[in-house]
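The complex appears here without one of its protein chains, the remainder shown in place.
Right after this comes subunit A.
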Amino acid sequence: MPLDASFVGRTWPAETYEVSLEKIREFAAAVGADDPVHHDREAARQAGHPDVVAPTTFPVVFTWPATRRVVDDPALGLDFSRVIHRDQTFELTRPLHAGDVVTSVVAVDEIRELAGNDVITFRVDVADADGETVATTRATLVGRAGDEDGEA
């Protein structure tokens, strides 16, 4: 079943996320990022940051749940059990750090069909408390086509 093309260009209400020291530490530890700027406030400050710095891929912690809300909207027509995460992009205007309170706005950039599979690209614009853009992320998901008999 094709996806609802009217989702292209839509945005959803902003979601707020507070970036914390402990979550940065947990994520950094999980990906083996042992640089002290991810773990030690003093080391981060000595490196010129206001607080511990989030790894480049950290925004996925809040951009994925924000995206997932749209993925799970039945009106879109995407069966999550058949979804493959195909591409991911992170663009940071500045490093995120503990103490940041950010808002994420999800948008659907593109929907198309490729060899019978549904391909959808989500963009998340992330702004800080001053309204300045701090990051933009993009995720392209592929909904694999169902079986020949039409069963998903």
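Quick note on the criterion: a contact is a pair of C-beta atoms (placed from the backbone, for glycine too) under 8 Å apart; a residue touches a chain by one contact, two chains touch by 3 or more; residues count from 1.
The rule is short, and it goes like this: contacts and distances are computed from a predicted model.
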Name of the absent chain as recorded in UniProt (options "Asp23/Gls24 family envelope stress response protein", "Probable sugar-binding periplasmic protein", "MaoC/PaaZ C-terminal domain-containing protein" or "ABC-2 type transporter transmembrane domain-containing protein"): "MaoC/PaaZ C-terminal domain-containing protein"
From A:Gly48, A:Pro74, A:Gly116 or A:Gly131, residue that would touch the chain that is not displayed: A:Gly48
Listed residues A:Glu18, A:Asp87 or A:Glu113, member touching the removed chain: A:Asp87
Touch list for subunit A against the chain that is not drawn: 23, 26-27, 29-33, 35, 37-38, 47-49, 53, 55-57, 60-61, 64-65, 81, 84-92, 95, 138
